[in-house]
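All protein chains but one are shown in place.
Going in written order, the chains are labelled A, B, C and D, and every chain counts its residues from 1.
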Amino acid sequence: MWSFSEIAKNIDLWLNGLVGSTWALVLEMVIAGVAVIGLFAALGLVLVIMERKVAAWIQIRLGPNRVGPKGMFQSMADTVKLLVKEGMTPDGADRLLFNVAPFIAMIVAMLLMAPIAFAKDFQLWDMNIGVLYITAVSSLSVIGILMAGWASNNKYSLLGAMRSGAQIVSYELSGGLAILAVVVLTGSISLTDIIKAQENGWWIFKGHIPVIVAFIIYIIAVTAETNRAPFDLAEAESELTAGFHTEYSGMKFALFFLAEYINVFIVCAIGATLFFGGWMPLHIGNWHAFNHIMDYIPSSVWFFGKTFFLIFLIMWFRWTFPRLRIDQLLNLEWKYLLPISMINLLLVTLIAILGWHF
Amino acid sequence: MYRETEIIKDAPQFGEPGFGDLVINVGPQHPATHGVLHLIITLNGETIKDIKPNLGYIHRSIEKMCESLTYRQFIYVTSRMDYLSAHINNHACALVVEKGLQVEVPERAQVIRVLFDELTRIASHELWWGAMAMDLGAFTPFFHSFRERETINVIMEETCGARLTMNYYVPGGVMWDLHPDFQKRVKEFLALYKKKIHEYDELVTGNIIFQNRMKGIGYISAEDVISYGCTGPVARGSGVHSDVRKVSPYSIYNKLDFDEVLETGGDSFARYVVRIKEMHQSIKIIEQLIDNIPEGDFQAKTKAVLKLPKGEYYQSVETARGELGVYIVSEGGTTPYRIKFRSPGFSNLSALNHMIKGGKIGDLIAAMGTLDLVIPDIDR
Amino acid sequence: MTNEELKVKLTELLPSVTFEEGGEWLNVVVEPAEWLAFAKQLKSDEALQFDFLFCLTCVDWKTHLTMVYHLRSTKLQHAVVVKAKLDRTKPEIETVSDTWRTAEFHEREVYEMFGVHFLHHPDLRLLILPAGWEGKNPMRKDFEDPVNMIKL
Amino acid sequence: MFIKDYIKDIASALKSLATGMKMTGYYFTHHKEIITEQYPDNRDTLVLAERFKGEVVMPHDDNNEHACTGCTSCELACPNGSIKIITKFDVDAETGKRKKAIDTWIYHLDLCTMCGLCVEACPTNAIKMAPTFEHSVFDRNKLVKKLNEDGSKVRAGVE
Partner (left out) sequence: MGAASLIVLIIAAVTFSTIAILIAKVVTESTKNKQKGEAIECGIPTKGPSWIQFNVGYYLFALIFLIFDVELVFLYPWAVAVKQTGWMALIEIVIFFFILFSGFLYAHKKGALKWV
């Protein structure tokens, strides 16, 4: 059967035969780097057009429909537009931080790609502390935003950066506790093990109500962590014009924009991995015939299908809800999500110890 | 060594007044001001300490312009003041000229005027609803409200020949008769509106985030409302009986069956509810009139050149934003000697500082949304 | 209260007022110096209760300026128009912005458009006109705009 | 009961959010509700209301004749001076009388506010409002138009 891991293995064999093993490793690295950049760019293009179409259909309009069939190449045109726009640096800005900030945002988004299993046996680094790695690295993203906001020497940017600082660190907590629910059930913080554990059913189905609650908390927390509406206080278009990236233009703005979408993709991919079994096809207990049919759908299709479903969910939020106010946002986290996720974790522990999950 | 430390040295230090204050310009090019309003805001963290409005970016000195325009011409300049209730502005001017000339307006013309006034009111509130939701970060309601507003605009376009600055009223009546399709179109609109009205509650009013953003925000008491001269939904949201259609009825409003919407909350949510309910009342008025448009002339006979007798004339009407007063001082000539428009937005804006002081930036946006400011109306 | 009753009542309050004919409401003319005290009485008097200043403007009569205050009572639903004649070269009158808060903005508008100085106004700055317009008063009859679109 | 209220709050909040999402979800899946028009594409089928006030035109008939006598009542009625009529004196061939007649009817579309007062004021119905709206040009001078065509004259019988 056609699969990513086969291709990877064949390339590995072919390269090893062609040049020595050292050079093969180097070439593989180059290939991996190019592939990741390609994925990055492709995801940016797809997610932007997806967002615009979802927004348009919800808002009873057609959306982009001029460039390419049904406007599908609109995001290409957007990219070209951003490419030919002049990138400006304000006079009062701290030039070093100002220019470094988009790089930080990109590096963080890129680093998060490492432990994600895109298909069966296909991931960059099958690390045994995958979940911990993700929580650790994703909290770095706030640094890029704070840097951008502070360095701009603009009051709107500063306020936006401060808000996102308070917001992202707060939601880190309940997001982490929601992830822990799955870790408790699995007994491992390796993403591979977590996916394996969902062979006979995804956690969202197997784990009773507490896991569903954990999933809801997770999706709220990551919406806030990626600065998406209704938690887009760092940007808050109608309040702070464009928040932390008010001063950015041209390609540097595009990098922030891209990093935001990649972050959305990654958190959704992790959500899909933890709660929906990643690349694992839909298996139901011991209905072997059904499970067998499901196996025919390639694992990468499963993975991307689930991820894009979650991305759609986040976009759906964005185009439905009004924005929260800063104190309400923090209230939601500290008075509702955090206590609930703590109690929820206890319930999950109870289920795990009693073995009530399927 | 660090530029930042040098700059921070100049700022007020801990313990000094103004420590941690940021002075921020909101506007004239800001998404939340819906036009060219300029607010100078002093912030401490997220808390607003002071708001100073700075106007005039779209001041066209309409009052001075009107001094050189005849009584037929000056009406159409006022369409550009509060462009969202252009018909109602024109109505005020037509009424004040008719008052001076003592012209009896035919009943058909009066009914047509009231019908268009109420349609305008709905269209204006429709746009306000969408724009206010957009201020709060929800983009979708804007497009949904424009669907209904578009239907009204088509009605306007068919009869008046324009969609925004209609210029349909003349002293003594209206410019032309109704379009033959008018009744059909209005009934279509009523049907559409009834079908879609529940969406307003589902999408915005009932939403928990929206309610939290609105309730208790921008509170203003009834006494302050009167003192600040606020009118319209802002006053009625605080429970002040101020609907000109009820207080001093003009045209045929005293023969119509409708309620003045009064809420006692005094906060943004109360103002929101007032406007939503006002749309229902306007629908009620339209339903009463649409099948009972009397036959007859649509315009009273007036002279080609109008001359108002020497004296002072004042007429106020209820626009979508509040009480619009037109004060004319006539010296007996063909043009007004002095004209003053008492615009509702100007007084409503003056209460903004009182409402928001101590609130947060998000509250400012929410409260400004419910004040429903139209900048040309404030600047004139 | 009807106009006649108001007339009696107002004369009681301030014997020096005169009345003017014209318009649907009672027109009262007061001396600028007596205006502030009179305004406070208009608002606080139980029988008058003019709590709503719904229009404040000025008229340039070429020989003098006239301040025009439209007052209404939201409780008793009667209205009165108060006028005060000002000297055209040095127009000065007491502010009423602490009696009716709405006057603060309206007085600033009159200040820049007509050049009337409101004494003890909390924040008498230009509101609408850009900086540099002090001294030129666009709404006065003798003001000529160098760029007049209408005259082509 | 603190806990009970707490849970009730959360439940009602989630319900209100779900109601909104249900509605937007409905529109996401029902593309028939889309109401936007694709403007330059639907130019051929676009119907404007016949009363639409787009610009002032002066209808000419087949003999290149119009109904304007050059009485300038439109010029006087215009609130912002967007009409300028230049008159000349025609000498009647038969009687030899000098008669005021129209020479050029200048229309400043760039100043016009489409109020329709000129059409109202015209005693001979020589001008009307046309339902056109695509007025944008690169040169502002192109908006100053001459409405009476070259060589046109007043229709017989119009006084």
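Everything below uses one rule, namely that contacts are C-beta pairs under 8 Å (C-beta built on N, C-alpha and C of every residue); 3 or more make two chains touch, one makes a residue touch a chain.
On a predicted model such as this, the values are computed, not experimentally measured, just so you know.
The chain not shown here is in contact, across the full complex, with A, B.
Only one residue from A:Ile204, A:Ile326 or A:Ile340 touches the chain missing from this view: A:Ile326. Within the whole complex, the absent chain has one touching residue among A:Gly63, A:Gly165, A:Pro210 or A:Pro322, and that is A:Gly165. Only one residue from A:Phe118, A:Tyr156, A:Phe231 or A:Trp279 touches the chain missing from this view: A:Tyr156. Residues of subunit B in touch with the missing chain: 4, 7-8, 10-11, 13-14, 19-30, 38, 44-47, 360. Touch with the hidden chain on the side of subunit A covers residues 25, 28-29, 32-34, 36-37, 40-41, 82-92, 102-103, 106-107, 109-111, 113-114, 124-125, 131-132, 135, 139, 150, 152-156, 158, 162-163, 165-166, 169-170, 172-173, 176-177, 180, 183-184, 187-189, 241, 246-247, 250-252, 254-255, 326-327, 330-331, 334-335, 338-339, 342, 345-346, 349-350, 352-353.
Assume only the chains that are shown with their structure count from here on.
In terms of the distance between Cα centroids, subunit B is separated most widely from A.
Computed centre separation for the pair subunit B/subunit D is 25 angstrom, with centres defined by C-alpha atoms.
Centroids of subunit A and subunit C (each the mean of its C-alpha atoms) stand 63 Å apart.
Inter-chain centre distance (subunit A to subunit D, centres taken as mean C-alpha positions): 51 Å.
Multi-chain contact residues of subunit C (touching two or more other chains) are listed as 150.
Multi-chain contact residues, meaning those touching two or more other chains, occur in subunit D at positions 17, 20, 23-24, 35.
Across the interface of their complex, subunit B is touched by residues 55, 58-61, 94, 155-156, 158-159, 163, 229-230, 232, 236-241, 319-328 of subunit A. By the touch criterion stated above, subunit B contacts subunit D in their complex at residues 69, 72-74, 76-77, 80, 140, 147, 150, 154, 157-162, 165, 167, 170, 175-176, 179, 199, 202-204, 206-209, 211.
Only residues 22-25, 27, 51-55, 57, 59-60, 68, 70, 74, 77, 81, 100-102, 104-106, 109, 127-130, 138-139, 150 of subunit C touch subunit B when the two sit together in their complex.
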